[in-house]
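Removed from the display is one protein chain of the complex; every other protein chain stays in position.
Let's look at subunit A:
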Amino acid sequence: MPETDDVILELKDITKAYSGIVALKKADLKLRRGAVNVLVGENGAGKSTMMRIIAGVERPTLGEIWMDGERIQLNSPADAVRHGIGIVFQELNLFGNLSVAENIFATREITRGLRGIDHKAQVEKANEFLNRLEAGISADTLAEDLPIGQQQLVEIARAVSLDTRILIMDEPTSALSAAEVDVLFRVIADLKARGVAIVYISHRLEELMRIGDYITVLKDGQITGHAMVKDIDTRWIVRSMIGSDAKDFAKQVEHEPGEEVFRTENICLPRAQGGYAVDHVSIGVRKGEILGIYGLMGAGRSELFECIMGRHEHYTGKIFVEGDELKGRDTTRRIREGLALIPEDRQREGLVQSMSIADNLSMASLGQFLKAGFHIDLKLEKSAIMEAIRNLSIKAKNPDFDVTSMSGGNQQKVVIGKALMTGPKVLLMDEPSRGIDVGAKADVFRTMRRLAGEGLAILFSTSDLEEVMALSDRIAVMSNGRLVTVVDRRDATEEMIVSASAEGHKTKRMHA
């Protein structure tokens, strides 16, 4: 296919700032009709933000959107739908309490005048779309009763049913099996033939090479490469994604880890739809050791951490810190017993946005600054806060400013500082580099190394292969809730880890 100028939508100079991070910096993007426009980039490069802008979910802080040669405003998802833009979000956006058919036809229900919604027609129509996807889903089941892969297919069916001119798919295959991916690709080819502009976002490079026509690479909110897929190879993609400057991982410090300080035995967390979110996980960490847990989305890493912190009441299994079994399921006690968690979702679970930097840092450890058992010694508190800011090199002009006035990387450091101020023996970090820029990442990694050097046991989870290889002393791989393997970094290869991360799904399909 020649490079055509059949551009349906163009983003010009789009900048999007969130509190704490500039997600897109003067980015340009052209989407072409009847082609698969691939968008790649690392986590936090700004792909999803860009798509949310096209879908009308977010408005750009600066910049223009042009469609068919006219400047348009996308102020709401409804605007985008009016312009013929449909999206399959990365996070599932189904109404769990509604049927599949109702989900597919939400906001454009088939009605029979005053007699209300024609449920029968909706189910029939929905089944048509689902059959095209060979999903094997009945349109009158409740969305929440479907396993996650099928939920994703419902999302796709909904987007396809919209009869859009532009269809955005944000990691549509992350929960699909190989067979389901093949079907999806057939559907995409069909849409393409009908002139739909497809935007396809994925981390799986081989998929991109297979399906893509045009490729755009994003890095740190900026476009770093644009080409036709037939002209390039995966090496080009990786180079554009990572840049010539290799990632600045902290230097390995060769120090022998000490004795085991933390151990779990048979941690199990049942899933509501059956099966286990965390499936008999037993794992140990030694003093001064960094253990990286690698896994894909839904592998159960976050759930494991949540069990360890006592967030789930229904988990079973034992947890030991320094040989003592922890009793009770209560985060407060777990923290007191020497555990601390840096949550994956910084905004929802890490920060209190309405409070200052200082208050965020000290909120978990106020008990340490008490006089007479109840009175907080402000001087003591302040000096501890300043020490944390210094130790983690947090760039805070004034600790009394709102925490949201800082960049994402510094916000993450505040969350880390908060955890460290509780004086943990074991630090759990769930995707510690998510949503922060490269410089801040390197800073966070250096901090992790230093803390390990000081004798802290660190357990961190990531879905970034490079990160887990570079940072860990030992690497554990989780897949579908199971701990597949634990290897020493010196013995680990990327192939080994990637194949292990798919292990849980394979066996599941065999049984099914």
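The rule is short, and it goes like this: a residue touches a chain if its C-beta (ideal position, glycine included) is under 8 Å from a C-beta of that chain, and two chains touch if they have at least 3 such contacts; residues count from 1.
One rule holds for everything that comes next: contacts and distances are computed from a predicted model.
Enquirer: I notice the complex is incomplete. Of the names "Doubled CXXCH motif domain-containing protein", "3-oxoacid CoA-transferase subunit B", "ABC transporter permease" or "Peptidase M48 domain-containing protein", which is the UniProt protein name for the chain that's not shown?
Expert: Per the UniProt record, that chain is "ABC transporter permease".
Enquirer: Based on the whole complex, identify which of A:Ile104, A:Ile335 or A:Ala384 touches the chain you can't see.
Expert: Counting the whole complex, the residue in contact with the absent chain is A:Ile335.
Enquirer: Thinking of the whole complex, not just what is shown, which of A:Arg348, A:Arg390 or A:Arg490 touches the missing chain?
Expert: Touching the chain that is not displayed is residue A:Arg348.
Enquirer: So which of A:Thr224, A:Ser405 or A:Ser499 would be touching the chain we can't see?
Expert: Candidates A:Thr224, A:Ser405 or A:Ser499; residue touching the omitted chain: A:Ser405.
Enquirer: Which residues does subunit A use to touch the chain missing from this display?
Expert: Spelled out for subunit A, the touching residues are 15-19, 22, 25, 61-62, 309, 311, 331-332, 334-336, 341, 343, 348-355, 359, 363-364, 366-367, 370, 374-376, 378, 404-405, 418, 422.
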